[in-house]
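Mind having a look at this structure? Questions to follow.
Only one protein chain is missing; all other protein chains are in place.
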Amino acid sequence: MTEAAASPVSPAVHSRGAEAWRILRRNPVTLAAITIIVVVSVAAALASLIAPFDPNATDPAVALSPPSPHNWLGTDLYGRDQLSRLMYAARLDLLIPFAATLSALAIGALVGALAGYAGRWVDQIIMRAVESVLAFPALVLAMGLTAALGNSIGNIVLTLAITQIPIYIRLIRGEMLRVREMEYAEAARAVGNPAWRIVLVHLLPNCIPPLIVQATLAMGFALLTMAALSFLGLGIRPPDSEWGEMTAEGVGYMVTDEWWLFVFPGLMIMISVLAFNLVGDGLRDFLDPRMRGVRS
Amino acid sequence: MSLALYVLRRLLSVIPTLFGVTLVSFFLTYTLPGNPAMVKAGPLATPEYLAEVERRMGLDQPMWVQYGRYVSGLFRGDLGESASTGRPVLQDFVQRLPATLELTVASLTLAMLIGIPLGVLSAVHRDTIIDHVGRIVGVAGVAMPTFWTGLLFVFVFFYLIGWAPAPLGRLAPGLAAPPTVTGLYVIDSILAGNWPALRSSIAQLALPSATLAFSVMAPIARMVRATMLEILSSDYITAAWAAGLPRRRVIYGDALRNALIPIVTTLGVVFGFLMAGNAVVETVFSWPGIGNYAVTALLTKDSGPIQSFVLFVAVMYVIVNLIVDLLYAVVDPRIRLS
Partner (left out) sequence: MSLIDIRGLTVQFTTDAGPVEAVHGVDFSLEPGEILGLVGESGSGKTVTAFSILRLIRPPGRIVTGSIVFEGQDLVILPESAVRAIRGAKIALVPQSPRTALNPVITIGRQIARLFELHAGMAPSAAWCRGIEALEAVGIPDASRRMRQYAHQLSGGTCQRVMIAMALASAPRLLIADEPTTGLDVSIAARILDLLRDLGQRTDAAIILITHDLGVVAETCHRVAVMHAGQLVETGALDVMLRKPAHPYTQALIRSIPRIDRDIALEPIPGSVPSLLRASPGCRYAGRCPHPMAICTNVKPTLSAIGSDHSVACHAVEAQRANVA
């Protein structure tokens, strides 16, 4: 309570950072999840610097060896170090869902704002379209889209984005409808603010908290969808490396006891998705009770 | 009076959605690589014959005309043909559907049998070990890719421990399927009194349905927990405690009855997860259902089955959600009686 007041830096700015840190400390799980995401992202980004081996370097001498001090996560048929491969694969596994989520967010927010603000038949048409697309489970839609569009990296990003866009449209539209009815929008209109200004300045900022929560959760889901596509052979293909695809490679080796080839890639997927989900949940808890007051 | 109106409105709202679904599906058809005329004409067709087939199939017509043909084809049951099997897609579908149905029903049943009690226990023993374990299982379950869960199950229960049979389909190799009544081997075996087939079909069903159930169990348990928590702190439950009703009755009678209503609506969403998961699980376990069919078609760029599968899943999703909503209206007296 008095920490913020005692800080030498401007109290208004510093107290929010201090408060955020305090809340994080009280939620070790969320903190751990954020740490995981940071660690994986850094490992992916700096893979060329910190990976123990070149992911494509073959070494027949240690082919198909289990986790050892030499190869922490074992090697595959060609002697390629799995740990290094996983680190490099992390790039696609993180970048593609991120790119998809970001673009879906941007498009979905725009369309949703339009639907919510314009209302009447524009809204109706957009919502019918949204419902139609949402009738397709994400993976199934992605399967169809990859077949139609192809499985280059760009097209996979597009596919994943398309599966997410309807969700954001619906979310933003809902918020827009809610906020539009509020009085300060009326007031702004009365004073003569043009429509786009009202939307940008007044309405959009309210939509940001639920958007961030949804986007974080969607990252995890996009990762799962992409991994499933790649596992089935429909997404990322060699020579590009991705965790789902690596799991598929490892399937055949299960019955010859070389379990590390399918276990670790899948484990990476799980850990990453788990981290995104926990952060998303943490964000949701953080943003929600703040508006409702102390939990009793 | 109001119930009839609700039902009518709900039925009517399905139409634009289905219309949109056919549009999306048609768009996919249109953009899928591969020439359906070539499939029909066969590999030995001359260019003139091919052009003739294309004309007859209306492939030279404007898009909206083609859409019209597409939809009318749907109503006639014409889903195109499969390049790999050479048969009408509808025929392949009908033959493979029971396998997927059996897997879906088994998975859903398992998911509910475990997920609902787990959610109730989590809510009743909130913030205790039971709750934490339940939540961890839930959170982890949602994060695990379905294919990986399946592989882990196969590795542990088939390869390491040897409890489960090899993931090679619906029956152990060498066993003949029971005579088809429903297409669901478990039921058909019982009806035919074929005990070896019954044992084998259940054993083969175990791991794939456990895999699929595991991935949908978590959202069910979470939903049940959240709903129960809300209900347990409601006025009427407090009044029930105050009236001296025994604990078991209040939780599993009064509270659960109220909770089941929103849970029913979750099942509609869960169904979507199941249909998506089917594709993956059927691939991992070599299960001869429509999911497997679609994935194979995708890998061989056989466009007929692909868009039919996608369309089928979406239509099923819409219908299931419709049924769920109508069920909700019937089960909840607040809606049923004005």
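In this document, chain identifiers A and B correspond to the written order of the chains, with residue numbering beginning at 1 in each.
Throughout what follows, a contact is a pair of C-beta atoms (placed from the backbone, for glycine too) under 8 Å apart; a residue touches a chain by one contact, two chains touch by 3 or more.
Since the structure is predicted, the reported quantities are computational estimates derived from the model, not experimental observations.
Asker: Return the single residue from B:V137, B:A240, B:L311 or B:V324 that touches the missing chain.
Answerer: Result: among the candidates, B:A240 touches the missing chain.
Asker: Which residue among B:P43, B:G174 or B:P333 touches the omitted chain?
Answerer: Residue touching the absent chain, from the options given: B:P333.
Asker: For subunit B, which residues lie in contact with the unshown chain of the complex?
Answerer: Contact residues on subunit B toward the absent chain are 234-236, 238-246, 254, 257-258, 261, 332-334, 337-338.
Throughout what follows, only the chains that are shown with their structure count from here on.
Asker: For subunit A and subunit B, what's the span in angstrom between their mean Cα positions?
Answerer: 25
Asker: Hey, which residues of subunit A end up touching subunit B in the complex?
Answerer: Residues 128-129, 131-133, 135-141, 143-150, 220, 224, 227-228, 231-234, 244, 247, 251, 254-255, 259, 262-263, 266-267, 269-271, 273-274, 277-278 of subunit A touch subunit B in their complex.
Asker: Any idea which subunit B residues touch subunit A in the complex?
Answerer: 16-17, 19-21, 23-25, 28, 31-33, 139-140, 142-148, 151-152, 154-155, 159, 272-273, 275-277, 279-280, 283-284, 294-295, 298-299, 301, 303, 306-307, 309-310, 313-315, 317-318
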